[in-house]
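Of the protein chains in this complex, one is absent; all others appear in place.
Let's look at chain A:
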């Protein structure tokens, strides 16, 4: 498998000058290492302050590690290759209202292309394509501010896609949306993954989003606590609750059922699995 991004023993603290006793001097990242492979969807989870946003900032070169290395597209990230590297990735942030520059949807999507000197004809084509991909083509001349939260984030994704990125980073991109908006954005990411060869790194609190990922990386107190498939990670159960994470609905209900004395065969991640087991072993007899 080809490597897209990786961190090697990365350390980072926001203020190294401060005294040891100050809460700010604790390390935001402490010996963090992980690898992201081409074409995979990696979800990064962890409670507020666990270091996941710091991880994202280092990955896009907003800051550099105090020690250790960040690699992107098989090169070590440095001040020199920063701009070239960034042009190969797209980033969507948390607040849909903070990332618009254009006065219409198409201007906004074209912004990065324009900055990179893409010829006009090519630009028009790419904007169309990208809006098509996020199902926002009908809104091409709309004002971004009049869109719903989910639509805004889809336009932001289109802006990233227009640059044909190899890596898409979603930094809590669904956390400020209502349930419907969240669903819309997740649907689009799912769709994109089936259509184009896109590697996705999403930082999120949303468990349903996490369950769709290929692998999950759990951050705690600046360290990579565990990495694995959703199945492997959620098997840890109470371990996850200890680090401030929630368990998926089906798993929580399974636990509660066991506590009332109902026997269940497995640990169910999804509602479908749980319904199936309840039906097969308890209701269809």
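To be clear about the criterion, a contact is a pair of C-beta atoms (placed from the backbone, for glycine too) under 8 Å apart; a residue touches a chain by one contact, two chains touch by 3 or more; residues count from 1.
Please note the rule applied: contacts and distances are computed from a predicted model.
Undergrad: Suppose you had to identify the omitted chain by its UniProt name; would it be "Quinol:cytochrome C oxidoreductase", "3-oxoacyl-ACP synthase", "Thiosulfate oxidation carrier protein SoxY" or "Energy-coupling factor transporter ATP-binding protein EcfA2"?
TA: "Energy-coupling factor transporter ATP-binding protein EcfA2"
Undergrad: From the listed residues A:97, A:114 or A:271, report the one that touches the chain absent from this view.
TA: Residue touching the chain left out of view: A:271.
Undergrad: What chain A residues would touch the chain not displayed?
TA: Against the missing chain, chain A presents residues 23-24, 46-49, 94, 148-149, 172, 175-176, 178-181, 205, 244-246, 249, 252-253, 256-257, 259-262, 271, 274-275, 278-279, 282-283, 285.
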